[in-house]
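Just one protein chain is left out here, and the rest sit where they should.
Chain IDs A, B and C follow the sequence of writing; residue 1 opens each chain.
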Amino acid sequence: MARAERRISTGQAINEALHIAMQSDPDVILLGEDVAGGGRREGEDVDEMGGVLGTTRGLVKAFGPERVRDTPISEIALVGAAVGAALTGLRPVAELMFIDFIGVCLDPLLNQAAKLRYMFGGKARVPLTVRTLTGAGMQAAAQHSQSLYWMTAGIPGLKTVIPSGPRDAKGLLLAAIRDDDPVIFCEPKGILNLVEDVPEGDYEVPIGKASVAREGTDVSLVGMGATVRLALAAADALAKQGVSAEVLDLRSLAPLDEEAILATLAKTGSLVVIDESTPRCGIASDVAALCVDRGFDSLNAPVKRVTAPHAPVPFSKRLEDAYLPSVPRVLEAVRELGIG
Amino acid sequence: MARAERRISTGQAINEALHIAMQSDPDVILLGEDVAGGGRREGEDVDEMGGVLGTTRGLVKAFGPERVRDTPISEIALVGAAVGAALTGLRPVAELMFIDFIGVCLDPLLNQAAKLRYMFGGKARVPLTVRTLTGAGMQAAAQHSQSLYWMTAGIPGLKTVIPSGPRDAKGLLLAAIRDDDPVIFCEPKGILNLVEDVPEGDYEVPIGKASVAREGTDVSLVGMGATVRLALAAADALAKQGVSAEVLDLRSLAPLDEEAILATLAKTGSLVVIDESTPRCGIASDVAALCVDRGFDSLNAPVKRVTAPHAPVPFSKRLEDAYLPSVPRVLEAVRELGIG
Amino acid sequence: MQLERTTLLDAYRRMRRIRVFEEKLNELVTAGKLGGFLHLYVGEEAVAVGVCLQLGDGDFVASTHRGHGHCIAKGVDLGGMMAELYGRATGLCKGKGGSMHIADMHKGMLGANGIVGAGIPLATGAALTAKLKKTGGVSVAFFGDGASNQGQFHESLNLAAIWQLPALYVVENNGFGEFTPTDFVVPVKDIATRAASYAMRSEIADGMDFFDVFEKAGKAIEHARSGSGPVLLECKTYRFKGHYVGDSLRYRSKEEAERWIQTRDPIARFESRVREARLLEADDLRRVDREVDEEIAAAVAAAEAAPFPDVSEVTTDVYVGEA
Partner (left out) sequence: MQLERTTLLDAYRRMRRIRVFEEKLNELVTAGKLGGFLHLYVGEEAVAVGVCLQLGDGDFVASTHRGHGHCIAKGVDLGGMMAELYGRATGLCKGKGGSMHIADMHKGMLGANGIVGAGIPLATGAALTAKLKKTGGVSVAFFGDGASNQGQFHESLNLAAIWQLPALYVVENNGFGEFTPTDFVVPVKDIATRAASYAMRSEIADGMDFFDVFEKAGKAIEHARSGSGPVLLECKTYRFKGHYVGDSLRYRSKEEAERWIQTRDPIARFESRVREARLLEADDLRRVDREVDEEIAAAVAAAEAAPFPDVSEVTTDVYVGEA
């Protein structure tokens, strides 16, 4: 269905999705550190901050401090309470400011949200959404730049999604909030200010479905979040060399759209996966492992992984730039496949 | 060098390694919940428990309560304090009773121990060892049976090792304690009572080196911890079918011994990796991804992963047995490779 | 405080259920009939019953690894519990959860929990639900003295205090955390004093005296329900058995244990109290005893006759829309 569209940023798209979700369901609440911002109390009329990056601005004015709650700096209590609230009838959207902070609140995700339904024999549901910033590029250094979505993607019982731009961000967040299972919604720093046409109104992007961002026949470039743009840029460069690259945007890291990955591999016979996270136990390995198992007969070449190195994220711009996947490194990987 | 050997269990081997480490280095201390057991105070002469499974019994008697410290049930403080102590000159061995509890103490590992050296430009070291129980099979259910070593193996700056029996347990633990980097030492529940010949005295098993547990030519079975025995049992069964299977015991999950994996793959051309952990973002995927990248030219068949399903660990014995990798499932995987 | 005869009988019945149910479990594990880790509540019955007797199905309870008592006190079906411990398909959790994860959402029982302290934020979140949905419900977190040293305790109580949630935090101070005496790891005499860090109201009750727990929990529940904010209630109690079934108990003196068991047994004290006051007769109590024995025997028989879950169950119930 065609809808009116206008150009807005990923941050604005997320804000819009939150407005729509709260409008359409009174059980949806927001909680997190400074999600209102300014410790707004009933009555007071602070010009609130709406989170460190202003993503949640306007929501407390629209829905009030009962539904948009600033919390203490107590992640394990705020995430744990969100799990308890979800278990008992609310549909909370908790904000974990940076995914790096999962170190102080993993248990409610790992051992509670992810497992309660299973441990209770299917007699419970935990419709929780956790919004969290991921990725490097802002010189935020080793503790504010990680792409730890592999940790949540690896936990059975959780779902993890990551948009590559405003349009998917809005639809995926609406789908995540309405999903009856706990969903980790990643907000890659690198795309928050990216602007594109976004439909107005209410729509969902299905969780578990990847999307072909560009059609191609010679090689498959698989990306997620911020690396999708990288893959598209690499595809442009390859086109100039006469190489036709297909770009797949995973969108959903768990569940992983295995059929879409196998389909593009079957089409091109060779695949490069690009992930800004570190190399061990990550999404890139899962994609490669899938290719060498169910996709074996389609493989004409090695599967290359272009990721960050096995190291923390450095502060110095010079080092951070070298740390992150780049178009040259993607082209290099494609060359290693004997293509282009 | 030949040494006197005698048959002891993995638990006893670990206890022996701790005695030797504390004897040979006054900076080595133990801390954890009930590692002494009985909240032993100076003076008192409690017949201490030595941990929930008695693994650390006798240590507080030998080295005193200053060096063998019972802690409150405060994992993030005890692990965080161990990091601070390691950073300032001690060589602490912290016990995280079950790796499942990493949910309440991930930060000191993820954002402190793993990153301090790097963030400080190489001007610090964190000689910390964390001993922790892993694995299922005791009907301990979803929160006491996980094999979460993939989480620590995926974190740059940490090392993660897992023995498959008493001999390696002793040598790996001594190497871990003396390593100047933080090491997670996994104690798979399934092998704690396994008995074999163990050398007396002081010896180390190098971290980062896998070992060939059985030579073979037709297919490679890669295991770790408790799944090594499974692989050996499968190899016996395959031998009866005239299939010669090589068994590789990873021993070190991070760093991963890539050369050893590539060597066995080059020898057999086909590989099955067996991991009792869940399938996403795990060691099995890393091994498969390595094979389809650097090992591509050796590959004659798909790489199969025999793991637990993408689900929490169930309580009922019937379900737990079905949940875990088994010899029949390994044989099935080998058959799928068109071997045997 | 004068209690109805029916209330007293109900209280006695629930305490007896816990006692007999767990003595039975002890027997079954020792006989090798049950697997897994079992943490028995025997000796602490007055706490769970004194609190839960004043809760309805619309009120929530988050429990611990030592959860059978809270479940039974909250009215969870004994048959479903026993079948769960046997790992049968008819168990409350289809055999998937076991002792440390028994739950019954219909009864507001948000589950036992294998992670020390993890039930505290869950109960806190449930209290937020009650507040925002204006159900008039309260949410209770039971946890041990050892759990009061967990960060989740600190963060959750602070959150409940600033949000004035209808929550009750019941710390069951049984003198030990596993094998470690409480005074070795908690530097204050009363854990209740920790409520002051959150300007939270607190109370201390004799956890071996049903009537004292009932009275103080009643006031606390009333306080929370009326919107006046959360309360921390410390119940001084003692576990008659080991930390888990099989515990050698080397770390505590037999004399100490015997003293508690002989002189402070909450069920024996309840009986003498109600009989001296002529509130209940021996016959009333013995009838309850017989009924409870039959219930438990029936639960065991049914569990042993029940089928094991089908292996296909291993991968179901991971997601609502099975992904």
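A few notes on this one:
The rule we apply is simple: contacts are C-beta pairs under 8 Å (C-beta built on N, C-alpha and C of every residue); 3 or more make two chains touch, one makes a residue touch a chain.
Bear in mind the structure is a predicted one, so any value in this text is a computation, not a measurement.
When the full complex is taken into account, the listed residue touching the unshown chain is B:Gly80, out of B:Gly11, B:Gly37, B:Gly80 or B:Pro325. If you put the hidden chain back, the residue from A:Tyr203, A:Phe296 or A:Phe315 that touches it is A:Phe315.
Checked against the hidden chain, the listed residues A:Gly38, A:Pro199, A:Pro255 or A:Gly340 yield one contact partner: A:Gly38.
Touch with the chain that is not drawn comes from one residue among B:Asp107, B:Glu187, B:Asp218 or B:Glu320, which is B:Asp107.
The chain not shown here is touched by just one of C:Tyr198, C:Tyr238 or C:Tyr319, and that residue is C:Tyr198. Where chain B meets the missing chain, the touching residues are 29, 66-67, 69, 71-72, 74, 76-90, 92, 104, 107-108, 111-112, 116-125, 156-157, 159, 179-181, 207-208, 255.
For chain A, the residues in touch with the chain missing from this view are 33-34, 37-39, 41, 46-49, 52, 70-74, 76-77, 100-101, 103-104, 138-144, 309-312, 314-319, 322-323.
Listed for chain C, the residues touching the missing chain in the whole complex are 149-155, 158, 161-162, 184-188, 193-194, 196-200.
Following the convention adopted for this analysis, only the chains that are shown with their structure count from here on.
Centroid analysis (C-alpha atoms only) places C farthest from chain B.
Rounded to whole angstrom, the centroid-to-centroid distance between chain A and chain C, based on C-alpha atoms, equals 40 Å.
If you average the Cα atoms of chain A and of chain B, the two centres end up 31 Å apart. Chain B and chain C have centres, each the mean of its CA atoms, that are 36 Å apart. Residue positions of chain A with contacts to 2 or more other chains are 76, 104, 107-108, 111, 118-119, 156-157. Taken residue by residue, chain C touches two or more other chains at 91, 93, 95-97, 101, 113-115, 151-152, 318, whereas all remaining positions touch fewer.
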